[in-house]
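Presenting chain A:
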Amino acid sequence: MDIVIAVIKIILALVWFLVLTLYLTWLERKESAVIQDRIGANRANIWKFRFLGLFQPFADAIKMIFKEDFVPAFANKFLHTLAPFLSFFFVAITICAVPFGDTLRLGGRTISLQVLDLNAGLLFILAMLSLGIYGIILSGWASRNRFTLLGGIRGAAQLISYEVALGLSLIGIIMVFPSLSLQSIVRFQGENILGFIPKWGVLLQPLGFVVFFFAALAETKRVPFDMPEGESEIIGFFTEYGGLKWGLFMMTDFMEIIIVSALLTTLFFGGWQVPWLAADGFHWPWGGGRALPHGVVVLLQLLAFNIKIVFFCWLQILIRWTYPRFRYDQVMDLGWKVLIPLSLLNIVGTGIVMGFLK
Partner candidate 1 sequence: MIKALGYFLEIIKGGLITVRHFVTNMWFHTLKVLGLKAKRRGAVTIQYPEEKKELAARHRSLHRLLRREDGKPRCVSCLLCVTVCPSECISVEAAEDPDSEIQKVPAKFIIDLSRCCFCGFCVEACPEDAIRMDTGKIEVAEYRRADLIYDLDKLLK
Partner candidate 2 sequence: MDEKVLTRHFGVEGLFRIDVYRGQGGYRAVETALKRMTPAAVLDEVKRASLRGRGGAGFPAGVKWGFVPQNVPKPRYLCVNADEGEPGTFKDRYLMNHNPHLLLEGTIIASYAVGIHAAFIYVRGEYEAVALRLEGAIAEAYRNGYLGKNILGTGFDLDVAVHRGAGAYICGEETALLESLEGKRGHPRLKPPFPASVGLFQCPTVINNVETLSNIPFIVQNGAGWFLKRGLPKDGGTRIFGVSGMVKKPGIYELPLGTKLRTIIFDHAGGMKEGKQLKAVIPGGMSAPILTADEIDLPMDFDSLAGAGSMLGSAAVIVIDRETSILDVLKAVAKFYSHESCGQCTPCRIGTAWINKIVKRLARGEGEQDDIDAIVRLATNIKGKTLCPLGDAAALPILSICQKFRRELEGYLPHA
Partner candidate 3 sequence: MPKIFIDDRAVEVAEGLTLLQAAESVGIPIPHFCYHPAFPPEGSCRMCLVEIEGLPKLELACSTVVKEGLRVRTMSPKVVEARKSVLEFLLAEHPLDCPICDKAGECKLQDYFEEYGLFKSQFKEAKEKREKKFKLGRNLILDRERCILCTRCVRFLNEITKTEDAGILNRGIHSEVGIFESEFIDNNYSGNLAQICPVGAITDTDFRFKTRVWFLESRESICPLCSRGCNIIMDSHAGYPRTLPTRRVYRVRARQNLDVNFHWICDYGRYGYAYLDEGREDRLVWKKGDRETRLSWDKAAQILSEKIRSLVHLRKNSRIGIVLHTNLTNEELFLADRVFRKGLGVEKLFLADPPPGKGDEFLLTADRTANRRGLQEVGLPVQAPDLKALSGLDLLLIFGHYLAAGTSPSDLKNALEKVETKALFASHKSGLDGLVDFVIPVPVIAEKNGSLTNIDGRVQPFVAGLSFAGDGIAEWRALLDLARELKVEHKYFSRLASPEAIYRALRKEIPFFK
């Protein structure tokens, strides 16, 4: 029975992840269009029924699936084929550590609304994201094209650089919420400061949040940090890909956005926590409260989590369509000379504050 539940959780999590990814492409198009006084994709239709272009992702998917799958004659065929799957796999697997909600009591069982409650979930996600670099560098190398190789190398350099800042910025969070399990971190954020302010990570770790946010943006390797792609210079590590394999790279990008949003939500914005909502209902800070049935609470938690994630996805897309890209040296400068020192400063500062509070 546990296995069945686990399989169902895996399937549900993946479906959620993939559907969100698909609609993120739609969101990306629509949002950029609205920002730029355009309409955006609205043509895909079923029997002339367009519905704001919501069918566009499916049209794209069908197109990508049916496109010719080719491997350049000069490429390393095995690695060339492997690379997108590596990329995709390592980002897709991260979803298992993301907590969607608290626990669901169903038929006498207590089901954790998380695929797998790893006690080192945070490290797991960071590790998997780091492994994603192999997909990039392999695709760049295996294509046997100097531009893709350049893209791959640049991608690797950038991701490794920002990995450091990313990791260091989270040390503060781990210090504040002394756990590596994401579920625990979320639970910690259910408390209130001074009785009424939700104890969210962003309030305890503002600097850590800023550093993490920038580093995470860089990790998604999208504009303004699109060094590996570099449309205006080298057209990226996936130049020699097409069809579904290229689609995997694209999906990887969007899934990274979601994962980054999930991490932001989980670590800094209380995850599935709704302010003042406890397992039995709302407890208003000014006294009193409102009892809610268990199912409603779970639904509210799931909703809060999703709304927060969609907001951060929206924010990231907004950033991507606002700023021009950095030069390669500026990216490196920002990573090594700004974000890492800041994250170190954050650790020291957090330590000092915590020392005083003790």
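Behind the choice of candidates: all candidates are chains of the complex that A comes from, given by their letters.
By our rule, a contact is a pair of C-beta atoms (placed from the backbone, for glycine too) under 8 Å apart; a residue touches a chain by one contact, two chains touch by 3 or more; residues count from 1.
The shown structure was predicted, so the numbers you read here are calculated from the model rather than taken from an experiment.
By the touch criterion defined above, chain A in this complex contacts candidate 1 out of 1, 2 or 3.
By the touch criterion given at the top, residues 31, 33-39, 52, 318-319, 321-323 of chain A touch candidate 1 in their complex.
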